[in-house]
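Below you'll find the structure, written out as structure tokens, and then a few comments.
The complex is shown incomplete by one protein chain, all other protein chains being positioned as in the whole.
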Amino acid sequence: MRMEAKILLILGAFFGIMFAVYWRWSIEDAGGVMMFAGMLLCFLPGSYYYWWSRRMKARPEDDPNATQTQGAGVIGSFPGTSIFPFTLGMGAFFVVMALVFGIWFLVPGLALAGWALLGATSEGRRGGHV
Amino acid sequence: MYNLWRGFSVGAVVIGGFVTVLFVYAIIRFRRRSDHIPRQAQYHLPAEVLYTVIPILVVFGLFAATLVVENKEVANPKANVTVDVNAFQWGWKFTYPHTETVVIGQTTQDPTMVIPVNTMVHINLTSTDVIHGFYVKAFNFSRYALPGVLNQFTLEAVKTGNFYGQCTQLCGLYHSLMFFNVKVVSKSQYTAWLASTSNPAAFAAAKKTTSQQTSTVVPTKPSTGGGDN
Partner (left out) sequence: MTDLITPPLHVADDGHDEHHDEHHGPTGILKWMTSTDHKVIGLSYTVTSVVMLVIGGLFAEIIRAQLASPNGTIVSLAQYNELFTMHGSVMIYLFAGPFAFGGIANIIVPIQIGAPDMAFPRLNALSYWLYLMGSITMLMGFFTAGGAANFGWVAYAPLSNSINTPGAGADLWIGGLLLTGFSAIFTGVNLTATIFYLRAPGMTMFRMPIFTWNMLVTAILILLAFPVLTAGLIMLYCDRHFGTHIFSVAGGGVPVLWQHIFWFWGHPEVYILALPFFGMATEIIAVFAKKPVFGYKSMVFATLTIGALSLGVWAHHMFTTGVVLLPFFSIMSLLIAVPTGIKIFNWIGTMWRGELWFTTAMLMALGFLITFLIGGLTGVYLASPPLDFFTHDTYFVVAHFHSIVMALVLAGMGALYYWGPKFTGYLLNERFGKIQFWLLFIGTQVFTFPQYILGLDGMPRRIAVYPHSPQWKTLNDWSTLGAVLVGVSMIVFVVNVGYSWKKYPAGDNPWDGQTLEWFTTSPPPHHNFYRLPQIRSERPTWDYNHPEHRSLAHGIDPVHHHELAHAGAVVAPEPESDDGA
């Protein structure tokens, strides 16, 4: 995990330097704020990965001499088919229609989105379709 | 300015030409002639160092050249003539503060800004509604007219003549037709023109609308020097 952590931390540090230079030099605030936020956004997962990488043993994908047998076993959960992405997408669409055409679009929008979120969550717990 | 353009162009042609020559050579010389698998070379440290370091040096050279010209344009020498340029949808208004002259564009006639040759002219540029672009091709310069902001720059025209200008920042329906002219005349002609067009009533009316706008001015940046011909 160390490489991933390094990438993010170095990126974050780079943004930090750019932020410092820009903040000192310019009279405009928005850019500095945005760069500072970018730095934080990189440090957040970067430091998590760094912390974690010191506590875990090498995963097969970090081991240059790994064999494919080391990757055997369950890799993860990959839900097969699900109606809920489509439903949530349509719900989001109607919510946006509410922004444009009238608040009453929120009725189908939030209904669909709500059903999708509840359904996807329970699908995740139950195991879902294949 | 032209030297800067030429400098950049020399760099572009040299680098672009070099890369193109390499490219053309490669596609001709290394065409597939057989099923032979070539030597799987993957790196060449000297070349990689060279094509990392040389572009960095070139970039710093270009930046230094840029700074020299930019600082000249940012300098704000004292100007004897001031023109307030006010952009609006969809025309231009030129006000000469010291002499109460106003020129406003109309749908059938583009406004003309008259300035004297070989004189520092200070421009105060703003807009009353949306963002417009003040662009005069002959001056190699453009600057946004921002609502609520007073953009300032200084220019000196070195040749008499009639030069056209146009709005370059999309401002709505008639953006394509937002023209103006800049007429550079001799100093005596300028003085005569000013005297003949001085119009206190119109000037007062114009000043009123402009000051309503600039009463909500955001603190302005230091003024910038403008195009030099």
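Just so it is clear, A and B label the chains in written order, and each chain counts residues from 1 on its own.
Everything below uses one rule, namely that contacts are C-beta pairs under 8 Å (C-beta built on N, C-alpha and C of every residue); 3 or more make two chains touch, one makes a residue touch a chain.
Bear in mind the structure is a predicted one, so any value in this text is a computation, not a measurement.
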| item | value |
| --- | --- |
| Neighbouring displayed chains - absent chain, whole complex | A, B |
| Chain not shown, touching residues in chain B | 1, 4-5, 8, 11-12, 15-16, 19-20, 22-23, 26-27, 30-44, 47-48, 51-52, 55-56, 59, 62-63, 65-67, 69-70, 73-74, 129-131, 133, 135, 137, 139-144, 146-149, 151, 153, 164, 166-177, 179, 216, 218, 221, 224, 227 |
| Missing-partner contacts on chain A, residue numbers | 1, 3-4, 7-8, 10-11, 14-15, 18, 21-22, 25-28, 30-31, 34-35, 38, 41-42, 49, 60-86, 88-90, 92-93, 96-97, 99-101, 120, 127-130 |
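Assume only the chains that are shown with their structure count from here on.
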| item | value |
| --- | --- |
| Centroid spacing, where centroids are CA-atom means, of chain A and chain B in whole angstrom | 42 |
